[in-house]
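Each remark here refers to the structure printed beneath this line.
All protein chains but one are shown in place.
Residue numbering begins at 1 within each chain, and the chains themselves are lettered A and B in the order written.
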Amino acid sequence: MSLIRKHLLGLEGVEKDELNHIIQTATSFKEVLSRPFPKVPTLRGKTIVNLFFEASTRTRFSFELAEKRLSADTLNFSVSASAVKKGESLRDTAQNIEAMKVDMVVIRHAAAGAPHFLANCIKGSVINAGDGCHEHPTQALLDMMTLLEKFGDLQGLRVAIIGDVLHSRVARSNVYGLTKMGAEVALCGPSPLIPIRADQWPVKIMNNVDDAIFWADVLMVLRIQMERQQANFFPSLREYHNYFGITVDRLNRARKTLTIMHPGPINRGIELDSELADSEHSLILDQVTNGVAVRMAVLYLLSGEK
Amino acid sequence: MSLIRKHLLGLEGVEKDELNHIIQTATSFKEVLSRPFPKVPTLRGKTIVNLFFEASTRTRFSFELAEKRLSADTLNFSVSASAVKKGESLRDTAQNIEAMKVDMVVIRHAAAGAPHFLANCIKGSVINAGDGCHEHPTQALLDMMTLLEKFGDLQGLRVAIIGDVLHSRVARSNVYGLTKMGAEVALCGPSPLIPIRADQWPVKIMNNVDDAIFWADVLMVLRIQMERQQANFFPSLREYHNYFGITVDRLNRARKTLTIMHPGPINRGIELDSELADSEHSLILDQVTNGVAVRMAVLYLLSGEK
Partner (left out) sequence: MSLIRKHLLGLEGVEKDELNHIIQTATSFKEVLSRPFPKVPTLRGKTIVNLFFEASTRTRFSFELAEKRLSADTLNFSVSASAVKKGESLRDTAQNIEAMKVDMVVIRHAAAGAPHFLANCIKGSVINAGDGCHEHPTQALLDMMTLLEKFGDLQGLRVAIIGDVLHSRVARSNVYGLTKMGAEVALCGPSPLIPIRADQWPVKIMNNVDDAIFWADVLMVLRIQMERQQANFFPSLREYHNYFGITVDRLNRARKTLTIMHPGPINRGIELDSELADSEHSLILDQVTNGVAVRMAVLYLLSGEK
């Protein structure tokens, strides 16, 4: 069974059945990845372009691995060597790729909506690998898959997303996905880093991290994206760490064992203590492993192959 | 039947039979590209290096796709990560690649003649993917293929090449190819951007774009290469647009329906109106599609494979 949709641009509006279907497919692919020969011929002869307009290692590697394990041919676009520098529009880049008969495009772009724009220009499928401060749907899918592996069911699970929610496409996609799956979601961070319209989302908003810890089963700790901070949203990193850093001390004081997640790359000692990132309650490396399986599932399901 | 030549360094001196043979082979490969499984095993086990000393997306993608659809193994060289920075000569780079037993090299270089130099250093085949202001033979081949698809025959077809001819390797290769194929060619642009020796080429030279429009069946609009302009060849982009821009107004005044081509990337609204680039008379995206087929044909024919 393939997906009815043609593109994966975000999790907004994606229903629970569809989320479950993608995650179940990913679970089958995870089994493939553990075999001595971890490849399937599913996408042999298909060409996939990875259009990364923003620097990325982990997400690009994860997609490229997924593509290679499905036996697709891959082309990598790095913005530094591209016609973008020559002033070409995204639409022209897209139409050119289309004219070359490419089957699927994975795009990361600094502008929210770029993947949606691309999806209108080309016949092939488009997968959003992160657009500005908007969505990063495969990240949320891998987060949900990882939580399902641990908890079996997300109904009623309490997930607190901690940190710079404003700039986080990971947070946005998880709010859509987790609430559809029945989880309760809280957002917690410095007020300037909580989106103004978040009060219209089906989430709790907390300004005190100790309250969030008291409430939550799972802490999804966001990265402080130094490279995205154009204004001063908090006084200093030390200040941020003191008020919102997830530390061993803080958890000890709360006398709670909480599951820890982080989309990476981690700023150890800023938003998360190193000891917690590496503890037995951390799912961080499971998230990475599941990322490849989830991306295989999305590529496979959108391709319409059997 | 393979080609007698070993390298494709330019179209100067390439005869009509050979041009037709390459384009006919490309037409067969175009059929392959439309299949559900658009690959052939022709170059399995061959290694091709894409040596791009200048930034490029579209040409590199087109070659890389052609290589992958012929099942070759590809290595990509980007100048930013290379020994060139460490002061290595092109000859040493070439000999090293040769010593690694590479079968073919696709090279783009800012220096005219670099591919010819390379062809003297190595045993493998060399394909010029653009050398300075000299030649870009696969671009002219795909242009001719696209015109043949539309017009059936190039004999007597009037092609006006508009813009910065001086810096255009596309123009130079097309002058050689189109005239060999029996087309009539005119060059039209600001005087400083028409090469002094162009009066020795078998072409008309026009300084007024309306004359060119009146005369031509096809407009091949060149890109204003901002990144290549070291001197001031025209007062401003606005001035260029006013005197040489191909606009809807200008074509309406001429009451002519002209076929529009452009090698890309387009500066929309400078050398060409957006509406014309996207009109039914534009062959721009056909050019891109045919590019992959032409490059497959060239790689195949030079390889000597059956």
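Operating definition for what follows: contacts are C-beta pairs under 8 Å (C-beta built on N, C-alpha and C of every residue); 3 or more make two chains touch, one makes a residue touch a chain.
Please read all numbers here as calculations on a predicted model, not as lab measurements.
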Inset, instruction - Kindly state which of the options B:M100, B:M226 or B:V248 is in contact with the chain not pictured. - result: B:M100
Inset, instruction - Among A:G13, A:P192, A:P235 or A:P265, single out the residue that touches the unshown chain. - result: A:P265
Legend entry - Identified contact with the non-displayed chain, of A:P38, A:G113 or A:G132: A:P38
Legend entry - Option from A:S62, A:Q139 or A:S173 whose C-beta touches the chain left out: A:S62
Legend entry - Residue numbers in chain B that touch the chain omitted from display: 44-45, 47, 49, 73, 75, 77, 80-89, 92-93, 95-102
Inset, instruction - Over the whole complex, note the residues of chain A touching the chain we left out. - result: 33-34, 36-39, 52, 55-58, 60-62, 64-65, 68-69, 78, 80, 225-227, 264-268, 285-286, 288-289, 291-292
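Operating definition for what follows: only the chains that are shown with their structure count from here on.
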Inset, instruction - Report the inter-chain centroid distance for chain A and chain B in whole angstrom, where each centroid is the mean of the CA atoms. - result: 40
